[in-house]
Each structure stands twice: as structure tokens, then as C-alpha cells.
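With one protein chain held back, the other chains of the complex are shown just where they sit.
After this line comes subunit A, so read on.
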Amino acid sequence: MARTVPTGTKLGWTIAAWVVALLIFFPILYTIVTSFKSETEAIAGFNLVPSGTLESYREVQSQYNYFKPFMNSVIIAVGSTILALLVAIPAAWSMAFSPTRRTRDILMWMLSTKMMPAVAVLVPMYLIFRDWGLLDSRIGLTVMLMLINLPIVVWMLYTYFREIPGEILEAARMDGATLWGEIVYVLTPMAVPGIASTLLLNIILAWNEAFWTIRLTTTNAAPLTAFIVSFSSPQGLFWAKLSAASTLAIAPILVLGWFSQKQLVRGLTFGAVK
């Protein structure tokens, strides 16, 4: 029998959830508000009501062709995600269903690579990219982002796969399924919510990655992170223009997140409640 939660408790939790959500969303909201202010308004102090000018958007558009970095972001984020999934699904399958004594150590080691500050390997990576002709190339950046996000993708998929009973895969094998058939026709459909949320999260991470995408590109492969950073100025007011550029850069990912929130939440809580 379901436990009845008192109305007061429900209301309290609802208010708390709204407050936390608003606090988290506030920087994005204020960026959007600032993008509709003039430069003088933007720096005048805290104000949530903009004058509604589109001057900053016009300036941003006149200085930079938005479409090129946008397309680069799409190619790099989607490309690196697909590549990461292609590598991570078999890896996570192997670790979830044929674990060895070292599986957990390997998983921890993979995750530990995320703890290294990126700047520590900037020069070696730059030299490798230079020697392999990958500087300012979408291919180089796609591979780089795939490698950066791979530990998280493997970990997430491993967690989801562990929730799938191994008996189902055994049954498929007894019915004559090959390894390929087992992964593609049995495992993958059952793990769709997990794979979908991993895919979405990886796209968001790749879209927002700013260290390597700024440092390994110049003009051809520069994505939206490079587009944003070009509007920060050492001398002169730039907050409104920077906010307009940021709004344009985050808009696609905000829309994607909004429409896929159900899958994202479902995937992230997959297996959390027994």
C-alpha cells in the first residue's frame, strides 16, 4: 500500500525543488536577459528587465558568421559521440557480462584519466596534432573529444548493462544468436534508455568543451566555444555582445535538452529504484 505524503511536506518539497531549479538556471536566464540590453545597461548593475534592444545580436552577426562555427559544433559533438558509442558499447558489454578480477581496476583507471588537468598535456598534444597535420581539423577534434569523454561513456553504459539480467543474453545464445546479434538485437534494444541518455549527455559535454576546442583550432574547425570567446574584450564594454554570442551558442543545446528531458531523466535514473 502506498504511503500517503502529507500536503505540507509535498508543498515544501515542491518549493525547494523550484528554488534549486531557479538557482541552477539563473546564470543562463541572466545571460539571456543581458543579451537584450545595451552595453551601458549591461554593466549598470543588477536588473532583470532589459530594454529589449537587438543591437548586440546585430553586432555579433556583423562580426562573425554564426553558421560556420555552429556546423563545426554539430559535426564535432555528434561525430565524437557516435565514435565514443561505437567503442564504448562493446567495452561496457565485455566488462558487464564477462568481468574479470581486474575489471573494476580498469574502470577506476579509466575514470582517473579525467582527473588530470588538461593543460598538463597541452604542449605534447599540440605537437602530436601538428606532426599529424590535425591542427584546425574537425577530424582531429572529433577524435580528441571522443577520447576525452570515453571514460564517462563506458562507465555510464557499464552501469546500465549491469542492470540487464545476464540470463536473457544466455537465452539468446542458446537460441543461436551470434555475438554481434546478441549485442545488436538483444542488448542494445533493452538498454535504449541508457544509451539515449549517454548519447545526449555526451553531446552536451562535447558541445560545451572549451579547452581543446579553442586551443587546437583557428578558422576551419573552430566551433561555437571559439565563437563565444572572440567577444571578450580587454578594453571596452562587451558584456551584452558576449551574452548575445553565448545565447546563440547555447540555444541549440537548450532546445535539444528541453525536448529530450524525459529520455535524459529516464536514462539517468535507470536502475536507481528497485
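As a working rule, a contact is a pair of C-beta atoms (placed from the backbone, for glycine too) under 8 Å apart; a residue touches a chain by one contact, two chains touch by 3 or more; residues count from 1.
Note that contacts and distances are computed from a predicted model.
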_When one chain of this assembly is omitted, its UniProt record names it as which of these: "Sorbitol-binding protein /mannitol-binding protein", "Quinol oxidase subunit 4", "Dihydroxyacetone kinase/dihydroxyacetone kinase, C-terminal domain" or "ATPase"?_
"Sorbitol-binding protein /mannitol-binding protein"
*Which listed residue (A:36, A:57 or A:231) would be found touching the missing chain in the intact complex?*
A:231
*If the hidden chain were put back, which of A:30, A:66, A:97 or A:126 would touch it?*
A:126
*Taking the full complex into account, what residues of subunit A touch the chain not shown?*
39-40, 43-44, 62-64, 122-123, 126-127, 130, 135-136, 214-215, 218-219, 222, 226, 229-238
